[in-house]
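Missing here is one protein chain; the remaining ones are kept as they sit in the complex.
The first chain written gets the first letter, and so on, giving A, B and C; residue counts start at 1 in each chain.
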Amino acid sequence: MRTFTYTQRVYFSDTDAQGIVYHAAYLDFAEHARTELARELGTSGLDGDRALVVRSINISYEKPAVLDDLLTVYTTVRDLGRVSMTFEQIIRRGEETVATLLVKVASIDIRTKRPLRIDEELVKALQ
Amino acid sequence: MRTFTYTQRVYFSDTDAQGIVYHAAYLDFAEHARTELARELGTSGLDGDRALVVRSINISYEKPAVLDDLLTVYTTVRDLGRVSMTFEQIIRRGEETVATLLVKVASIDIRTKRPLRIDEELVKALQ
Amino acid sequence: MRTFTYTQRVYFSDTDAQGIVYHAAYLDFAEHARTELARELGTSGLDGDRALVVRSINISYEKPAVLDDLLTVYTTVRDLGRVSMTFEQIIRRGEETVATLLVKVASIDIRTKRPLRIDEELVKALQ
Partner (left out) sequence: MRTFTYTQRVYFSDTDAQGIVYHAAYLDFAEHARTELARELGTSGLDGDRALVVRSINISYEKPAVLDDLLTVYTTVRDLGRVSMTFEQIIRRGEETVATLLVKVASIDIRTKRPLRIDEELVKALQ
């Protein structure tokens, strides 16, 4: 599957008193990238029936990013199941890897909160 | 009207790369204090029909707070109208004033988004 | 003085359980816009001696922004003093005004924290 890229500038709102990007802010950056991926595909996989929820995240911090950095988030779907999918997301500053994430997202029924098959249109767009 | 107090510890998540509390984080602290005020009163003024929304905030930054500070937010209702009310909120570290806010909140109808009289129970509890 | 524009997409990280943009997130958006204004000018007014700190903000909330909105922040310097300046910032979704801010920023000496004349290069760039 192809890799999508998203560019994220680092602002004061993303940093902490250690002078670097606050460790939870990378989850925001990754979420922005997944949202833009859906926008690029033309379908979010959401409709009146479905929501996509994050089930688990493994994040490894390699190098700290700092204020004013221009980061790129590379997002690839690594596993596309019937009711869940896993994204690999690599955050880089130029050639340097800042952080890597594995993000498992599940499709659920909005009312019952139970697993619901991923939207067909999204599956097709991802393949 | 009486003044309510709320205690807020400063964590890394509240700070920025200037080494101080990020300026927007004080709005979170003030919001936490207003929520606890409602909890203490035993009524949030919210029900199936109403929402409370922030209409305006004037905030003045006096002294920077830093990591690990233990702040106290003093909240007083300064103006209690039919469809809106204004809170004065003073954030202190010990005797020292860190920031002061005037926060105007309006009561609206959840569906129409139009002004709706503030919940009677909340008005009584505040008086 | 001219008006600078900055585009801000609304993501989940900016929203709250009312289903709209969390009221403190607009301060982030305005900060991003001021930072990009400085980048466009080619000078942040920061150097080894100086920091710029927010002294006060007046924000008025006109219409709620929601997830996926594409907002534009219009920033104009309204008052340029010797040690402080005031920005007017208007956040719009298309023609519709979402929020307006007046943000007073002061230039201080990094070590003494006392007022220090705004960087000359920044003053020239702004005029």
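Heads up, the rule we're going with is that a contact is a pair of C-beta atoms (placed from the backbone, for glycine too) under 8 Å apart; a residue touches a chain by one contact, two chains touch by 3 or more.
Source: prediction; values computed, not measured.
Colleague: In the full complex, which residues of subunit C touch the absent chain?
Modeller: Residues of subunit C in contact with the hidden chain: 12-13, 15-20, 22, 24, 66-67.
Colleague: Mind listing the subunit A residues that contact the chain we can't see here?
Modeller: With respect to the unshown chain, the touching residues of subunit A are 18, 23-25, 27-28, 31, 51, 53-61, 64.
Colleague: What does the interface between subunit B and the hidden chain look like in terms of residue numbers?
Modeller: Residues touching the hidden chain, for subunit B, are 9, 11-13, 28, 31-32, 35, 39, 68.
Basically, only the chains that are shown with their structure count from here on.
Colleague: Quick one: do these chains touch in a line, a ring, a star, all-to-all (complete), or other?
Modeller: Drawn as a graph, the chains make a fully connected set, so complete.
Colleague: Could you say which chain's mean Cα position falls nearest to the mean Cα position of the entire protein shown?
Modeller: Located nearest the centre of all protein C-alpha atoms is chain C.
Colleague: How far is the middle of subunit B from the middle of subunit C, if each middle is the mean of its Cα atoms, in Å?
Modeller: 22
Colleague: Where the CA atoms of subunit A average out and where those of subunit C average out, how many Å apart are those spots?
Modeller: Computed from C-alpha means, the inter-chain centre distance equals 27 Å.
Colleague: I'd like to verify one number: the distance from the centre of subunit A to the centre of subunit B, where each centre is the average of its C-alpha atoms, in whole angstrom.
Modeller: Result: the chain centres lie 33 Å from each other.
Colleague: By the touch rule stated above, which residues of subunit A touch at least two different other chains?
Modeller: 12-13, in rising order.
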